[in-house]
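Notes for the one structure printed next.
Left out: one protein chain. Kept in place: all the others.
Labels run A and B following the written order; every chain starts at residue 1.
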Amino acid sequence: MAEYKQLLFEQMIKDFAENEVKPLAQEIDEEERFPIETVEKMGKLGIMGIIVPKQYGGAGGDYNMYIRAVEEISKACGTTGVILSAHMSLCVAPILEFGTEAQKAKYLPDLASGKKIGAFGLTEPNAGTDAGNQQTVAVEKDDHYLLNGNKIFITNAGYADTYVVIAVTGKAAKGPEMSAFIVEKGMEGFSFGKKEKKMGIRGSATCELIFENVKVPKENMLGQRGDGFKIAMKTLDGGRIGIAAQALGIAEGALDETIAYVKSRKQFSKSLSAFQNTQFVIADLATKVAAARALVYIATDAKQKKLPTLSVNAAQAKLFASETAMEVTTKAVQLHGGYGYTREYPIERMMRDAKITEIYEGTSEVQRMVISGALLRK
Amino acid sequence: MNKNIWVFCEQRDGEIQPVALELLGIAKELSEKTNEKVGAILVGHNVKAKANDLVAYGADEVYVVDDEELDNFLTEPYVQAVYKLVSDYKPSILLFGATSIGRDLAPRLSARLRTGLTADCTKLECDEKGNLFMTRPAFGGNLFATIACPDHRPQMSTVRPGVMKKAERDDSRKGEIIDVKIDWDTSKFAVKLIEEVKEVQSVDKIEDAKILVSCGRGVKNVKPAFEVAEKLKGTVSSSRALVDAGVMEHARQVGQTGKTVRPQAYLAFGISGAIQHLAGMEESEFIVAVNTDKSAPIFKVANLGIVSDAAAVMKNLIKML
Partner (left out) sequence: MKIIVCIKQVPNTTEIKIDPVTNTLKRDGVPSIINPDDKSAIDVAIQLKEKHGAEVTVICMGPPQAENALREALAMGADNAYLLTDRAFAGSDTLATSTIVAAAIKKLGADVVLCGRQAIDGDTAQVGPQIAEHLGIPQITYAAAIDYNEERNSLIVKRQFEDRYQTLEVSGQCLVTVLSTLCKPRYMNVWDIVDQDSKEVGKITFADMDLDAKNIGLAGSPTKVQSTATKQFDKTIETLELDPEAAAKAIIDALSKRHLI
């Protein structure tokens, strides 16, 4: 029965986040360590393949379950949340959506079971927000494409086995012709550059991808030649919902921590929660979190139902949820006072983790461009 | 008509367990009200010599089944032995220690006798007619229920070890020792013992401890705390200060960034009681605090607060315990 499906999934993911993800959050942040054991656990429970149909070894769940998973896990640990989001939204989803039967059969079972992790390569040193300015090239030769170039800031890089990579394959009417490829770790000439030292989500691996004459078989082209930009943009629409859910989770986690803190901390012999300033700040934060949650679920619904409003819904969800996460965590640190600034409490980590959600998979400025573009174009 | 108050006297390797003497103590007390005899059940192998001890501790009658089938504890032979005694002699009350043996045996027996059983009692009372009222904790100790078994005999109960007062030994007491032979139904002996291994259990999980001896910044040397804990059958826990200083393991830390504990007694030595610490222990059932600083916040939650030097108090405790 559907109601049990929802109920049990909620119970499971909350349990899992609380007991498996939360206890590691501080440690992986301090040590800048990728929580590979958590990824294995998520794989065994079907979380890494929630949206993958059963015929490809997945759990056959829906997009809503996946987004709830990112949200609940991010509540406990932003790092683990983005690992799941990048894997699913940026690798599993485009293969599922644009892959051939053979590609799906080859790649999805291992991705769904968590045996392999997925990642996505679009950003380059000179192609961030200006994603069209790609320098990585793939030249057709015999039965393969020869891939050359660099991708930077790639989430899950190094730990991931399967990469969806965007590269220039020629010239089109308006600028370069781009195509998408499935590139496997271990292909000759594919290596990893330096690992970034980051402000937040420090347990997630963020590295450079280096392609030097990598022979990518033709059957690894994802979609049609020339579909690369379209695939990238559609993939990012989905990815933004994942990041919005991550931001929402971080905000919710910070709010929970803060509510517990202000109830137990006493100053001037009454608990902080008895001060009107505290009460009003908490009320405002909780309201913004609720609004962010509504936007995330609207976007999730649009994705599930393949609605034409998806791009705008996703951009609005990410814009609002990430800015809410930043505001909530900043004010949460303030309410914690000096303790909030120390690593004794999780709240400073949450604030550092929150910042990235305003930047990656399209900065807040890009989201505003997407939203206004859709509204003003007509 | 069922009559008399019986105690299953648990022995291990021929040694009478302390809980058996506690049960004899309460049985004696109850028997004074009902004017009945106290019967002791002693089953095992090479245990008969202990029967006189049970008389000295208050048994008027000791029913002994000494048989090699009872060498190690196994449910079925033990149930057959006790069932035979109870069916033949029909006691009115039958008490077991709430140990891993008593709590295996008693329910099986109660089903065979089709009578009521109340588990893990902490208080037993009765009226003149011999009706037993058994009080036991439930809901994690938040609720106490008093239970009776009005229409069935014997009235059975397992009693929590360490709660009842041990009977006093009196070697001048006289009692009857009754040897009983059992016709074993060995067709029911389906469980085979492969090995039995003794082990010393070290309960170092502070969440599970009944008593916690907790140290804070005011304790310079933590070794005595371990001695106090050992004597109290408790465990040592710590405030954050000593964990940060590397003196204590993190697994022992109580508080917001450590563990939340609810022991039956929490003894805080040299702990000032920062709010983060209090959050982890203020639900303890009984809190004792020892600190030299009269204004330490720990005294606001301590049922017994003592302004004194923690190290010196511990030293005295070790001497007196």
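One rule holds for everything that comes next: contacts are C-beta pairs under 8 Å (C-beta built on N, C-alpha and C of every residue); 3 or more make two chains touch, one makes a residue touch a chain.
These figures come from a predicted structure and were not determined experimentally.
Colleague: With respect to the chain omitted from the figure, which of B:L232, B:A251 or B:A274 is a touching residue?
Modeller: B:L232
Colleague: Even though one chain is hidden, which residues of chain B still touch it in the full complex?
Modeller: That gives, for chain B, the contact residues 12, 72-76, 99-101, 103-104, 106-108, 110-112, 114-120, 133, 137-152, 162-163, 188, 190-201, 210-211, 232, 264-265, 267, 285-286, 288, 290, 294, 299-309, 312-313, 315-317, 319-321.
Colleague: Can you list, in ascending order, the chain A residues touching the missing chain?
Modeller: Listed in rising order, the touching residues are 1-2, 4-5, 7-9, 11-12, 15-16, 44-47, 49-50, 54, 59-61, 65.
Criterion: only the chains that are shown with their structure count from here on.
Colleague: What is the distance in Å between the mean C-alpha positions of chain A and chain B?
Modeller: 54
Colleague: Give the list of chain B residues in touch with chain A in this complex.
Modeller: By the definition above, chain B touches chain A via 256-257, 275, 279.
Colleague: Quick check on the complex: what are the chain A residues that touch chain B?
Modeller: Of all residues in chain A, those touching chain B are 264-266, 344-345.
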